[in-house]
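Structure in structure tokens, see below.
Left out: one protein chain. Kept in place: all the others.
A and B are the chain letters, set down in written order, and residue numbers restart from 1 in every chain.
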Amino acid sequence: MNRRYFILGMAALAGCSRAARPRLNVYNWSTYVAPDTIPNFEQEFGVTVRYATYESNEEMLAKVITGNSGWDIVFPTYTRIKPMLDYGLVQPLRHEWLPGLSNLDPRFRTPTWDRELQWNVPWMWFATGIAYNRDVRPAPTRWADLWDPRLKGRLTMLDDPEDMLGACLKKIGLSFSATDPAELQRAKQEAIAQKPLVRAYLNAEVRDQLVSGDVLAAQLWATTAQQAIDSAPNLAFAYPEEGFPLYCDCAVILRESQRSRLAHQFLDYLLRPKVAAAAGDYTRVATANGAAKDFLPEATRNSPTLYPPPAILERGEWPETLSPAAQRLRDRIWTEIKSS
Amino acid sequence: MKLRSWFVLPTWAWMVGLFAAPFAIVLAYSFLARGVYGGVERPWTLENYQRLLDPLYLTILLRSFGMALLATLLCLILAFPAALFISRSSRHKNLYLQLVMLPFWTSFLVRTYAWLFLLRDTGLVNTALQKVGIIHAPLQLLYNDGAVLLGLVYGYLPFMVLPIYATLERLDPSLPEAAADLGARPWPTVLRVILPLSRPGIVAGAILVFIPCLGAYLTPDLLGGGRTVLVGNLVQSQFTTARDWPFGAAVSMLLMLLVTLLVWGILRRESEQLT
Partner (left out) sequence: MKRWLGLYAVVFFAFLHLPLLTLSVFSFNSSRFTVWEHFSLDWYRAVFRDPELIEGTWNSVIVAVAATLISTVVGTLCAYGLWKRGSRLLTGTLYLSLVTPEIVTGISLLALFQWMFRWLHWHLGLYTVILAHVAFSIAYVVIVISARLRTISPNLEEAAMDLGASEWGAFFYVILPALGPGIIAAALLALTVSFDDYVITSMVAGVDSQTLPMVIYAMARRGASPVINAISALITVFFGLLIVISQRVREA
């Protein structure tokens, strides 16, 4: 008797879930939307969004590369889009379903990595620079300033081969995306020379240490720096004079996704100025949505960290996608630096 | 078929399906080439193992070995007197054992994080030392080999205490008594009589501590500040950041080989000693 009720109950439950709302699986960087972004979308479109986060492109790619991960939308940094295309992981976008594309900032309507926006919708962009405590005098304005012996033990660099080696390359006047082995060796020497000064190679976790004053200068992304500055006004951010990398995280729809229409609706929802503005303000990242700027609070809109003036932006460089051979070389150099 | 054969069948299934098979796949990967942007592809090659012979990677292996050895030694030195104390206490043996095990029952991640919390510049150790006046500026206690060592020792200490305790418990109490009767003082008795007799426990504990420390990944990651690369970090980075699965597989195979040889060698020596 009991068993029959159990089976009936299970069947009812199964039936219920099939009549449940449509689902969308979105895999994004941690804290990249405002708290109400997802719930509002769910409510307006009557769907359930499974939203999970990752801390690095590699983490996301490792899951997605099988072509069978279960995710519909992911947010790779633009340099990873080409490899994803080569692997056939991305679905082409249908612009007729994305009227909001016109809201994008002109700089992002024909980006170098996808001139026709055939595959991606730029979401947020930022640069890597130097976050520092105003007590440091003179204030660091160049990558070279991070080799100052006075900063010994109070300096951190990013735990990211691309960014860290990139800073070394810029310091000696080379391109951020250099692939020539001789040039990379020189950059490696710089990194090894700096290592005794470096307290640790940290990413976002250095924010608290900047706020508490343990760390005086850190190579950091503009967005994390802005978050630190919010907590401690005596911090500031500098865009290095030698040049700095610019990154853009973009939304793509995975080819494996069976919910193309819904995915497009989500992307179009993200393109709404108010939604993008809310996300950009909450997460302290610069949004690629030009129309959203009007909806940002003034303090955010005028933040020199998040939205630097064009003169400064000109010094920025968009890193290129590395070829596998180049990546192998860089990875080896990274291991050498870390174990020196 | 006898009952006992049925009983071991599920375990066989699990071991073959979820241990041996994955192992075989990783072995296969170690002989393949790296896919363009990750994954694996033909041709079959020995290149990954040749790469291993590079001094850079051998240094990493050596350093990991050294760190694990040091951690095991420290664990031994710290654990032995404690195990001795518990085995000698007449009353609250169970209570003491539980006190030793309690940190083990909490999450390893939490225990590692506890040291992150304590050793920060604004952490308890520095704040306390400054309040007392021993130092005037915070010491950098975190992000170095010492912090990693501390994290490892703290995490695996219970694994050393229990096997040693178990062996001490089974020791014939008349032996130290006899030594005392023959005029030996307490400390030399411990060193000359008890220590050698507790060898099985020490060996078991050493294995239980050394192996995880060798492959440690979390502790150097959280407490080491990315300043050193140990074998565990190397393997992990090959499967994620570097996207070089074949090389990661080769490193894993090397690690497994070393671990297997070590354990097999030690166990054979121990059983030889017994016979």
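Here, contacts are C-beta pairs under 8 Å (C-beta built on N, C-alpha and C of every residue); 3 or more make two chains touch, one makes a residue touch a chain.
Just so it is clear, the model here is predicted, and its values are computed rather than measured.
For subunit B, the residues touching the absent chain in the complete assembly are 2-8, 10-12, 14-15, 18-23, 25-26, 29, 78, 81-82, 84-86, 88, 94, 96, 98-111, 113-118, 120, 122-124, 127, 154, 157-158, 186-187, 207, 211-212, 214-215, 217-218, 222, 232, 235-236, 239, 245, 248-249, 252, 255-256, 259-260, 263.
By the touch definition given at the top, subunit A reaches the unshown chain through residues 25, 27, 30, 50, 52-53, 55, 62-63, 66, 68-71, 203-208, 212.
What we mean here is this: only the chains that are shown with their structure count from here on.
If you average the Cα atoms of subunit A and of subunit B, the two centres end up 36 Å apart.
Taken in their complex, subunit B has these residues touching subunit A: 34, 36-39, 56-57, 59-60, 63, 120-122, 138, 140, 142-143, 224-229, 234, 237, 239-244.
Within the complex, the subunit A residues that touch subunit B are 56, 58-59, 61-62, 65, 83, 86-87, 153, 159, 161, 195, 198-202, 209, 212, 214, 324, 327-328, 331-332, 335-336, 338-339.
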